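Dropping the structure in here first, questions after.
Take a look at subunit A:
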Amino acid sequence: MTASVALKDKEVAVDEEGYLVNLADWNEDVARTMAADDGIALTDNHWEVINFLREYYAEYQVAPAIRVLTKAIGKKLGPEKGNSKYLYELFPYGPAKQACRYAGLPKPTGCI
Partner candidate 1 sequence: MSGTQAGEGGNSKVKRFMIVNRKAPYGTIYALEALEVVLIGAAFDQDVSLVFADDGVYQLKKGQQTKDIGQKNFSPTYRALGDYDVEKLYVERESLQARGLAPEDLLVPVRVLGSTELSVLMEEQDVVLSF
Partner candidate 2 sequence: MAVLHTTNKSPLQTRDLESCLRLTRPGCGILLLEDAVYGALKSAEGSDMLAEAAKDRRIYVLGPDLAARGFTPEELIAGVTVVDYGGFVDLVAEHHHVQAWV
């Protein structure tokens, strides 16, 4: 099954759950477009999490599970952001799953 996200100038391929097929296709427009398709306008707070995930993936080659993400965000950005309430408000479809999708990462291992 093939699907894609339509950007201004091109289409990028995504899998049946909406994750990028080629991680190299990612740019900020991809994230904005995916979010807009979900009815979300990305704010600085969203970007903070998205950029964190991209850095985490570059370092460890793995998309962190929700528990790991929450803990790691808390360590880096403080406890007021490292909790599931804050993250669920930003990413109501599930912080790890949804934010990883916008960040161009694979679906986190262990998420169902």
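Basis for inclusion: all candidates are chains of the complex that A comes from, given by their letters.
Just so it is clear, contacts are C-beta pairs under 8 Å (C-beta built on N, C-alpha and C of every residue); 3 or more make two chains touch, one makes a residue touch a chain; residues count from 1.
Quick caveat, the model's predicted, so the values are computed rather than measured.
Taking any copy into account, the candidate from 1 or 2 that touches subunit A in the complex is 1.
Within the complex, the subunit A residues that touch candidate 1 are 56, 59-62, 64-68, 71-72, 108-111.
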